[in-house]
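The complex appears here minus one protein chain, its other protein chains still in place.
For chain A:
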Amino acid sequence: MNTICGWKVLYLHLQWCVCSIVRLSLLEIRVVLLLHSFVFGLCPGPTQKMNLFQSVTSALDNTLASDPTAVIFGEDVAFGGVFRCTVGLRDKYGKDRVFNTPLCEQGIVGFGIGLAVAGATAIAEIQFADYIFPAFDQIVNEAAKYRYRSGNLFDCGNLTIRAPWGCVGHGALYHSQSPEAFFAHCPGIKIVIPRSPVQAKGLLLSCIIDKNPCIFFEPKILYRAAVEQVPMESYQIPLSQAEVLQEGSDITLLAWGTQVHVMREVAAMAQEKLGVSCEVIDLRTIQPWDIETVCKSVVKTGRLLVSHEAPVTGGFAAEISSTVQEECFLNLEAPITRVCGYDTPFPHIFEPFYIPDKWKCFDAVKRMINY
């Protein structure tokens, strides 16, 4: 890794941490985003300070520049998007490539499938993941099955669907959902969730290039809050590969998206208060997921804690737990624990009690260590 790149990032990381604590202190600070400066390889080319929505814009900019068939569409993307992910792209690439659609998610995804089938690179934006459900039929019955049912005559691999995802502090029922579990049950699509700007750009570019329909969920709370030095050129982070952020020997902490940062904090707390060595893993791709990395870790540590904001019943932690206990049963020192949202709709004023915060996760670690 480029040392200069690393020091710069570390410095920015410290700066940012202070700023974010002050800025978020009025809200219950749930997330202190610990940015690690680990970039998968050498920083390819020059970097620029970007937050998560800017890293998304950068990925889209790279795509529109290199792929003349690429188009971006959805509600309000023309003026820049409600989360500013498409700012400047319409002016730069033209109104036939970055355009608003009518307010209709089933239309947006259906239209995107058609574009992809005809050979264009289609990047559809759903304004909030909470509103993806009208498009459920098009995603599950059509996009996911296009290649299989046609015997590989047709496919919509050129389709990528982006949607803001996860809790944001005040989003309540319809601006906070994490619906990845609904789609994980559907073979044929890929689901990817980044934890930071560098990850977001690399993973989004991988999704766009991948020849399968992909859903890319962007943690909306990190849009502004997460800032990193992000390479300006195009680069890819492989899909279906989990990342071990921190090695440990006593327990594996597995999460994705925003929750990865919570896990990092929990790891630090566990080390300090309990002397417990935690291995932290970011799953990154929910489907198809990296079973090998997770099981290898659990074989080593003997304990697994999985955490996500989505309700616990039928959440993706359930699938992970089931598979890991099948593969690593004799290695387990404690039952696999899930620290997730309760089985309620996502509440407004009760969010601080609902979310799987660091205290709930820390307590789970304590129980598992003492099992």
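Side notes on the structure shown:
We adopt the following convention: a residue touches a chain if its C-beta (ideal position, glycine included) is under 8 Å from a C-beta of that chain, and two chains touch if they have at least 3 such contacts; residues count from 1.
Quick note on the criterion: contacts and distances are computed from a predicted model.
Choosing from "Pleckstrin homology domain-containing family J member 1", "2-oxoisovalerate dehydrogenase subunit alpha", "Phospholipid-transporting ATPase" or "PIGQ acetylglucosaminyltransferase", the protein name stored in UniProt for the chain missing from the display reads "2-oxoisovalerate dehydrogenase subunit alpha".
Residue A:101 is the one among A:57, A:86, A:101 or A:252 that touches the chain not shown. Remark: the omitted chain is touched by one listed residue; of A:56, A:77 or A:117 this is A:117.
For chain A, the residues touching the chain absent from view are 69, 71, 79, 96, 99, 101-102, 104, 106-107, 109-120, 122, 134, 137-138, 141-142, 145-155, 157, 187-188, 190, 211-212, 240, 288, 291-292.
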